[in-house]
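Below is one structure. I have some questions about it.
Only a single protein chain was left out; the remaining protein chains are all shown in position.
This part shows chain A:
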Amino acid sequence: MNMYNRIVDNGVNVEALIGAREALTEAPAGARFQWRATCHWVNGTHTRSEVEQFSGLGEEHCHRRNFRFDADHPEIFAAEDNGATPAEYVLVGLASCLTAGVASVAQHRNIQLHSVKASVCGDMDIQGILGIDPQVRNGYQGIKVTFDIDADATREEIEAVVAQSQKRSAVFDMVTNPTMVEVEVRS
């Protein structure tokens, strides 16, 4: 097998990412991004969030369009189930961040992917959010991510891609490490 003639295309523009890395090493101020969302209460536990603008590379940017996300709770929580629960959005964020990372790292390492599926489970004891037991935390006790990957690579190479994706993942970092959160009320 000739590794050097193999054309790998996972749809990731690695050259652009490496170029950005080099440019931002020289100009670190441009690397400061801000991501934003707004959330409107609709009714009951139903909310609608929007994502459109962000800043980075020293200027303001817009997504190609405004993205909307309905969140709610299922009927067994006496709600209307108009969308995924906020806690499930965290799983979505983690899984999509890790999966995007797998594609990028695989492209960089010249590994052709055929299919990638991440299944995420978060275990939560709702005695925490219901205030039944103060010893139980509100959030997930633990999260398990299972990848099914079909790619032109050995098992060790695929595992190394998945490990590297965790190492470089923003959401993996947010979920595994504490983050300062400041909440204020505007009058």
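The working rule: a residue touches a chain if its C-beta (ideal position, glycine included) is under 8 Å from a C-beta of that chain, and two chains touch if they have at least 3 such contacts; residues count from 1.
Note that contacts and distances are computed from a predicted model.
Chain not shown in the complex: UniProt lists it as "Pyridine nucleotide-disulfide oxidoreductase", one of "Chemotaxis protein CheA", "ABC transporter substrate-binding protein", "ABC-type sugar transport system ATPase subunit" or "Pyridine nucleotide-disulfide oxidoreductase".
Residue-wise, the contact with the chain that is not shown comes from A:Pro178, picked out of A:Gly11, A:Gly131 or A:Pro178. By the touch criterion stated above, the residues of chain A touching the omitted chain are 156, 159-160, 163-164, 166-167, 172-173, 175-178.
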